[in-house]
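Only one protein chain is missing; all other protein chains are in place.
Order of writing sets the labels: A, B and C. Residues in every chain begin at 1.
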Amino acid sequence: MGMIGGGTGSFIGDVHRKAASIDGMIELVCGAFSSNAEKSIASGKALYLPEDRCYGSFEEMILKEKELPEGVRMDFVSIVTPNYMHFPPAKMALEHGFHVVSDKPMTLTLDEAIALEQLVENSGKLFALTHNYTGHPLVKQARAMVAKGDLGNIRKIQVQYLQGWLSTAVEKTGQKQASWRVDPKRSGIGGALGDIGTHAENLVEYISGLKIKELAADLGVFGEGRTLDDDGNLLLRMENGAKGTMSFSQIALGEENDLAIRVYGDKGSLEWHQENPNQLITHWLDKPVKIFTPNGNDLYDEALSVSRIPAGHPEGYLEAFATIYKNFATHLMAVLNGETIAKPDYPTVKDGVRGMQFIYASVESDKNNAAWTKLN
Amino acid sequence: MGMIGGGTGSFIGDVHRKAASIDGMIELVCGAFSSNAEKSIASGKALYLPEDRCYGSFEEMILKEKELPEGVRMDFVSIVTPNYMHFPPAKMALEHGFHVVSDKPMTLTLDEAIALEQLVENSGKLFALTHNYTGHPLVKQARAMVAKGDLGNIRKIQVQYLQGWLSTAVEKTGQKQASWRVDPKRSGIGGALGDIGTHAENLVEYISGLKIKELAADLGVFGEGRTLDDDGNLLLRMENGAKGTMSFSQIALGEENDLAIRVYGDKGSLEWHQENPNQLITHWLDKPVKIFTPNGNDLYDEALSVSRIPAGHPEGYLEAFATIYKNFATHLMAVLNGETIAKPDYPTVKDGVRGMQFIYASVESDKNNAAWTKLN
Amino acid sequence: MGMIGGGTGSFIGDVHRKAASIDGMIELVCGAFSSNAEKSIASGKALYLPEDRCYGSFEEMILKEKELPEGVRMDFVSIVTPNYMHFPPAKMALEHGFHVVSDKPMTLTLDEAIALEQLVENSGKLFALTHNYTGHPLVKQARAMVAKGDLGNIRKIQVQYLQGWLSTAVEKTGQKQASWRVDPKRSGIGGALGDIGTHAENLVEYISGLKIKELAADLGVFGEGRTLDDDGNLLLRMENGAKGTMSFSQIALGEENDLAIRVYGDKGSLEWHQENPNQLITHWLDKPVKIFTPNGNDLYDEALSVSRIPAGHPEGYLEAFATIYKNFATHLMAVLNGETIAKPDYPTVKDGVRGMQFIYASVESDKNNAAWTKLN
Partner (left out) sequence: MGMIGGGTGSFIGDVHRKAASIDGMIELVCGAFSSNAEKSIASGKALYLPEDRCYGSFEEMILKEKELPEGVRMDFVSIVTPNYMHFPPAKMALEHGFHVVSDKPMTLTLDEAIALEQLVENSGKLFALTHNYTGHPLVKQARAMVAKGDLGNIRKIQVQYLQGWLSTAVEKTGQKQASWRVDPKRSGIGGALGDIGTHAENLVEYISGLKIKELAADLGVFGEGRTLDDDGNLLLRMENGAKGTMSFSQIALGEENDLAIRVYGDKGSLEWHQENPNQLITHWLDKPVKIFTPNGNDLYDEALSVSRIPAGHPEGYLEAFATIYKNFATHLMAVLNGETIAKPDYPTVKDGVRGMQFIYASVESDKNNAAWTKLN
């Protein structure tokens, strides 16, 4: 793995590295951690990389690594830069024969997303998008329960992703994470919408197996001087007639990372909270509430196969993130060995396009005073 | 107290009686428990009432009680009938000099509500509407915290009221509670909207101290053969610029009575759940989460004054309901003694009008494909 | 009902009155609320009692009420005084033909308890002891599940009753509740042991259906200047070979009223918390956790029959307390009507004796450095 972005002090770069390393399948071999060569080298050294594998730009990394012999050179790049810097390195990596893992939202614009989808298809290379929350064992259990019809026909969905860290103008204090997220040039047309709304959208479609048909979005800009949304409330209509709400925010003061979903069918319902990810609460007609736990009783293989440790030993954010890398690496090793794999289970370029469509539909709806807007 | 409706087998009549009796201030002295005189007498006898105070109609009760000497005759009526039968007895009671407690929604139509408001004003009599959830100590604490500015400017509100008991067609099984609720003639133009949506609306305005300015409502009718909504998703805009969502449902399978609210300000936020009413979760900039409990540490008088028992001894649905009756009775006794009272704290005819406006605005918005609709 | 003790400002007297009134079966008709006649009258008036039914002593009340005609005079006394004043009025009431409800622990001494058991038997009158926590629907569900063998053979029990209100020397501040509880003359040989330890003991035996065979008690006296225990830790051995722990405290700083129990069998296990009484958590071999709720799915009749309101509408401390009164009143009305009743379900004089045996065994064990001591 060669990393693009994620120099010293980066939050998400560190997460990607830890997640990639947990299962012992992936080794960081090089990086363009910064567009400043000195900083890149300093970051790489702190990660025990040799100096000659620390590059001053992603272009240099891709070109030089390509020259290295197979088995030595990196197999794939991991892109952990701000949104505007997702597409260029992804494009170049694919064009030079490297597989790609990228952070979300996939690109700066919808056009880039559509172009990237084409690039991936043409290249025949693998592409994973780190919608990490789908890596949780109980999210997989939830998806499997819906898919097998346990809940019956889905009627109602509630999803929320609430954070409070932008309640005050932290972007004016020099906080790096904040400053690019409130800047349309680096973040795109969505603020919280792109940063966390896309996670909510992805989770809804992943668990329910249903597409959002149309939405009505009322975006909010509460932070003084901001131009991008830091809050949003949406009505959802799913392709099958189910209805729902979505709420996301980065000004929900005091919330840490409250991604939560409830799905109601006509036979059962389920509820999952990211902050307490080791419980899946389910309700049933005429039966008491049942609570599932990772590696606990009565789980489907889809959940059991991604649990690492016995029931009662909590898995968290990094483990779920690691599952994206693990499933990608498993697929990649099969490909490298000339094998095929039944159903690779990680978010792909299609999820990325979907996320960008969601952003664009939401912004359009909001401009039209929350008019219903189709998602495509 | 004389009760109208609430014969044997009634859920809400029994609740009103228990709630009225807890604090020892109110005595049930008569009732028109059924429009069938025999049934009314049987119901009254089971409640240890003398036969001659059990009436076959509310008209009879009001007329006959009026003939009884003061101190013997009922002081007020308690109306616990289905929605269509709220206005007629309330009107007649007021016109004959009786005070009124009524279940919600206040009337069958908005016109009735406006008429009733006028009747109450003209009569000079007291009128309480049993939006019982506002009786919880921690709901009062929440309201006080917002009112005193502890949370700063309110930016975001989430409210939900989720039940699952109409997930299947129980109205076809002869279940009484269900059959009138799905019938527009007895329920009005709102189904779940009127039954529980109005509670959610009332709670939002009570706690936040803010009016809902406009809403966008997407109502659902999921139960086969139903004509009234059994589900709804709304976007809210408050008078001060805050935004929010509301979701209510009676087809949220497995949910029992999940009324919950979250209010986010720019200094703090709070969260309260009816099913676990003895916790008020609050978040603060730079401080850990604080959880308040009834009669616990650091509460405002508004909350302390309605807690009946020491901290850690859970109060529930009936106690909160009782607080409406208690505060009404306290006001009534003051009035009967020719005294005045500073700020009577129970929902009034104005809350009832507000609830009917909410129902009408929601139905109108829904008809217009969830277009923004003003609430008045 | 005639009340003994419970004048204005009393916590537990008020609880008894509210609990007795909820179900509309019991009317407070007289009281000896204080040994000071004026105070007793003042208290009674505040409760809307006529002055001539407010007595200056329990002796006066019992004698004068006995003179009143049947149907007018009280049917039973409710004793809500400190421990030392339980036995004398109970004895006199029984001897004059009145039934008795008494607060716990039943008496000041074990000898009194044994004498009272004899008195009750000889009198043929009813006697209820307000171990109120056994009134919760889910406690009855728990008891029924064990009794029906759902959990298999019981192997392990954990019970705790933790409060923190005596963490500081509140008894020196004039706090009434505290001052008599730390005084051996009024409280007996047990402090927290008698006050709350007996509730824990009663709950263990009620739910498990098993007697405590022997115990090893390590009592603590942490409050400066106290002579009675304010904390205790016990090992338990049950008659069937099950083992367990009990912990109670009134110096567990910050705990409000944390009575909780866990019972483990070889087929299933259960967990119940008084502070969240509307959940019964159960575990099963090879099945997910199941959570029962009052009036929820799959309950036994034992639980359903004492739930007052629909699932999701929380019942609390007063309702459980009321169930003791309701079941006592149901039994009493049967007796008054010359009927019999299958299995009266409320704590009796035998539970009271058991509680005193528990206190005495614990104190003896503690004196012998926590040596195993039989419970009889």
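Please note the rule applied: contacts are C-beta pairs under 8 Å (C-beta built on N, C-alpha and C of every residue); 3 or more make two chains touch, one makes a residue touch a chain.
Note that this is a predicted model, so its numbers are computed, not measured.
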Displayed chains contacted by the hidden chain, counting the whole assembly: A, B, C
Touching the absent chain when the full complex is considered, from B:36, B:297 or B:368: B:297
Touching the absent chain when the full complex is considered, from C:289, C:324, C:353 or C:375: C:289
Contact with the hidden chain (one of A:103, A:271, A:315 or A:345): A:315
Touching residues (missing chain, whole complex) on subunit B: 282, 284, 286-293, 296-298
Subunit A residues touching the omitted chain (full complex): 11, 14-15, 17-18, 21-24, 28, 47-48, 163, 165, 255-258, 274-278, 293, 296, 308-319
Interface with the unshown chain - residue positions in subunit C: 155-156, 158, 160, 164, 167-168, 216, 218, 220, 222, 231, 233-237, 243-245, 247, 249, 251-255, 262, 264-269, 282-285, 289, 369-370, 372
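One rule holds for everything that comes next: only the chains that are shown with their structure count from here on.
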Cα superposition angle of subunit A on its copy subunit B, in degrees to the nearest 5: 180
Distance between chain centroids, defined by C-alpha means - subunit B, subunit C (Å): 34
Gap in Å, rounded to a whole number, between the CA centres of subunit B and subunit A: 43
Separation of subunit A from subunit C, taking each centre as the mean of its C-alpha atoms, in whole Å: 55
Subunit C residues counted as touching two or more neighbouring chains: 293, 296
